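For reference, the structure is listed below as structure tokens.
What you see is the complex with one protein chain gone and the rest in place.
When the chains are written out, they are named A and B in that same order, and each has its own residue count from 1.
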Amino acid sequence: MARPPQDDLDAIIVGAGHNGLVTACYLARAGMKVLVLERQPYIGGAAVSRRLYKDFTYSNCSYVCSLLRPEIMRTLELPKFGLQVIPYEGGCTMMQDGGHLALYDNHDALRREIARHSKRDAEAYDRYSRDVMRQCKFIKPLLLREPPDPTSFKLRDLQELLYLGKRFHGMGEARMYDTLRFWTMSAADFLEEYFESEIVKAHFAGSSIIGTALGPRSPGTAYVLLHHYMGDIDDTVGAWGFARGGMGAISNALGASLQASGGTVRSAAPVERILVKNERAVGVVLEGGEELYAKRVISNLDVRRTFLNCMDAGDLPDEFLTRVRNFKIRGSSGKLNIALDGLPSFPAIPAGSPSIRGDMHVTDTLDMMERAYDDWKDGRWSRAPYIDMLIPSQIDPTMAPNGKHYMSVFVQYCPYELAEGPWNSERRQAFGDTVINTIARQSPDFKDLILHAEIRTPWDIENEVGLTEGNIFQGELTMDQLLFNRPVPGYAQYRSPVKNLYMCGSSTHPGGGVMGAPGANAARAVLRDAGRLN
Amino acid sequence: MSVAVRYDCIVIGAGHNGLVCAALLARAGRSVLVLESAEAVGGAACTREFAPGYRVSAGAHLLHMMPSSIVSELALESHGLKFAARSMPTSILTAGGAPQTLGTGLSQADAAQFDAYNERLARFARALVPLFSSVPPRLGTEDWGDRLALLKLGWSVRKLGRRDMRELLRIGGMNVHDLLEESFESQALKGALALDAVLGANFGPRSPGTVLTLLYRLAGESSAGIPGHTLAQPAGGMGALSEALAKAAAGAGVAIRTRSEVRRILVDDDRAIGVELSNGERIGGRAVISNADPKTTFLKLLGAAQLDTGFVRRVHHVRGKGLAAKLHIALKRPPLFAGATEAQLRGRLVLAPSLEYVEHAYNHSKYGEYSAQPALEVTVPTANDASLAPGGHHVMSVVAQYAPYALRGGWTEAARQGFTNAILDQLEALAPGLRESIAAVQLLTPLDLEASFGMSGGHWHHGDLAFDQFLMVRPVPGAAQYRTPLPGLYLCGAGCHPGGGVMGVAGRNAAAQVLKGAA
Partner (left out) sequence: MSADTSHFKQPLLKTPFHERAREISQVDSFIPWAGYSTVDVFTTMEQEYFAIRNAATLFDLTPMVKYRIAGPDSQAYLNRLVTRDLGKLKPQRVSYCVWCNDSGHIIDDGTVFRLSETEFRLCTAERQIDWLLDSSIGFDVTISEVTEQIAALALQGPTSCAVLKALNIAGIERLKPFELGQFALGSMPLMISRTGFTGDLGYELWMAPEDAEAVWDALMAAGRTRGIRAIGSSALNLARIEAGFLSPNVDFLSAEHTVRIGREISPLELNLAWLVDFKKGHFTGRRALVTEKERGPRRLLVGLDVAGNKPAHNALLYTNRAGRREIGFVTSAIWSPTCKRNIAYGLVDAPFHALGSTLWADIYLHRELKWERRMSRAQVVDKPFFAPERRRATPPADF
């Protein structure tokens, strides 16, 4: 075999998702010559703004900027490159009987609102927020660190383990037990230790099931509740909300930041295979045969796609491949993007309430959410789905023509494979109808206002975005797939069994959501190996 | 308040853990009194007549997790413990086919995996035995004993070697559904293996944490022998085990008083000083050890007034609503499971034809319904021990899941009949003609178990086995080392680490703590 032609590229990044771009930005800023290859003609992966209908802008995959680490925004100067994050102004959950629970920023208004449902819950809410905040404080510094390998005796791993141990120990005995419980409990059990009102529990449980193939009663879902608070943890104003111009604004800012530091993105350049020579990654082959070489290859794709689709099994250890095959990436969510001729009315919500200028949900009880999950287990979309919808155009004037609106509807649960047979257009439409009817029960004029609706099943998301099974986190966030287990035990530090091949997607620690932490951590691992980490 | 000290230790409740604890304390030279409210010792490990002439183990019906070290240390066999059957096989009941003994009749792929799967889990279980069999360390203390215990724990996992350790850390938090899907193709095999993980648990196979409950069972079995091969049936039912324990205790000098219900734990100057019986009698002791579940102990016997609010709040939130019912069936002739061999009939039979079947059975319980098609663990005790029924007649003992304690609408007569029928329908399909041969049935719902054994929630582990109610947080932080916030009061029941299942380990660990407390 001929030696690969010398190339001066320091790194090829496969996939211009937000994490791929973050990694590229950090490497470029450290002086590396990087090239990002993207299959689609546009960048962003699942963080995109698309014009699929007239002058409407759809954040047609991810739809909320809640977790993007401020450290990353600051270091990569994303605001300078156009990123503006505008906070939600409220939130609510609507019930079938016409009742609702609203969420208000004002503490007194919120207390009185919760007190409508339970006076006790209104006050227990403070205890709840405090306990979740305590856990946020504990977890926050861990997001931007490499998880240590507990089986390793390497100095760095031992140091990291010691750091973890010290932080844990520093909490004091009582909080250590609280932490142990928090990280292993189900959201339902956790919430039931605070609240008595069904709607209050259901409202807060929402964030624990988004994107996961678990129900609120599944152990291990409680900790996801802290995602709701992560934006607040930094004691900074405006840490989370809508990205002005849609989620694509994040990707565009990253792209611009990358370009400014000398990196290059090639879109419409689908990678077919990662080239391995002498047990080292040396480059990629594009569909069509073009070969590109670099000192290292970093994959933003999920692990299943990276190792099962883009590599030769022969280049990887058998056990590693088994682990990758067993990595759980389950499609459990659908998405509707709807162009509306006007603002739909929601009779449950009092006129003028800001609670529709944030995340709106439709559910009644934990049981209802759990039953929605039971449907998924049996290969059906939920007959009474849990809905997380937003109308960003109320706040962001760039999303729709004046007076018209864009609505993002995230739906839990929707399976990747249906028991009744493969997804087709009729089934996709039936799924969409289920969702639209659920919303229409809360909004009598909703159906009449619909100008266009894009219905996306997990199968569609996989096909378009390339996320296996359409899983938005590139892998379930369960105990067996977190920290040093993510994505594969022994390979949780962004490195792979093949030298010079790295992973930077959400399949790695700390996982999904438009957070950017995997990308930043992967960049650090690359730079450390290259001896260029200051 | 003062009351004359008459014993070093007073044990409330003569369940198996209470008896083990009492016997070990007496052997260490303490004067010990055991107080039991029922007429017989044993608590839920008992044999009862449920229909004239028919007797059955009313709670647990198999002994498989009691460490051999406890059996030998207390010389239970010389105190009368005999086995009607040991190393009982498990067979999978399938509609329209002969029962398949576990591990036989497998596809080539499954057969290739089966031994490896068992060996691997057995290795993990062995590594976890020290964890399950010792007092869980406290976290965050300055105590070197706690630190050492944590290090030991780490070491026993580290000793597995890198590969196994990684695998244990991965699967430890997983659900048994995924673990089995990774390993096997046969639905029947996966269903049966999953049942072991969810028996007695508030879980379905897809619930994360079910690998933990499976490993719990296997660790218990591995302290008793070879995991998967320890199922045993004491001659005379589980009551015979309790009698042997009581004899061993009495032999060591323990005084046991039955029909002596403790009304409350007496406290003076922030210390437990004895107990008061329902008849008003007060008995003083230097240490009071409760075999009752945590809720009963703290909220009923001691009373919240002696405890801090935060602690009471935690006890209040202990999840412990039972989901397993017992159905006892008196039969006029042997049950005829289609195609079952004699050996299979003498073993354990499970009805859990697939992961989905068990998961669906579990689904109901989440909403306060009983399973329309319950998962079953069946034994025919009379196949091994004819003394339990009139000549030629038989007894069938069934653990049926799921039957939630808090059934929506309550366990009315109609609900009881409905669930009984749901079980019998399943059994009739597998053993045609069974219904006609029935002389009597008795259903014990968790509510009945609560009433007859005083276990709050009718939960056989005295509280769900789950990560957040395990180890140093079982039953609750502040009482996880068998000691309680009240000096002189200890716990020794299944509500403590490691949990229930007729193991006796909680009783043994508690005894060690009491002795350390120099009572």
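Going forward, a contact is a pair of C-beta atoms (placed from the backbone, for glycine too) under 8 Å apart; a residue touches a chain by one contact, two chains touch by 3 or more.
Only a predicted model underlies this, so the values are computations on that prediction, with no experimental measurement involved.
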{"item": "Which residue of A:G170, A:P397 or A:P444 touches the chain not shown here", "value": "A:G170"}
{"item": "Touching the absent chain when the full complex is considered, from A:T151, A:N300 or A:S355", "value": "A:S355"}
{"item": "Residues of subunit B in contact with the chain not shown", "value": "267, 270, 299, 303-313, 316, 478, 485"}
{"item": "Hidden partner interface residues of subunit A, rising order", "value": "99, 102, 104, 106-109, 111-113, 115-117, 119-120, 122-124, 126-127, 130, 133-134, 137, 170-172, 174-175, 350, 352-355"}
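Throughout what follows, only the chains that are shown with their structure count from here on.
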{"item": "Geometric centre distance via CA averages, subunit B-subunit A, whole Å", "value": "41"}
{"item": "In the complex with subunit A, residue positions of subunit B that touch it", "value": "138-141, 158, 162, 165-167, 169-175, 178, 182, 206-209, 317, 319, 356, 359, 363, 366-367, 466-468, 472-473, 477"}
{"item": "In the complex with subunit B, residue positions of subunit A that touch it", "value": "150-151, 169, 171-174, 176-178, 180-181, 184-185, 189, 192-193, 214, 217-220, 326, 328, 367, 370-371, 374, 377-378, 478-480, 484-485, 489-490"}
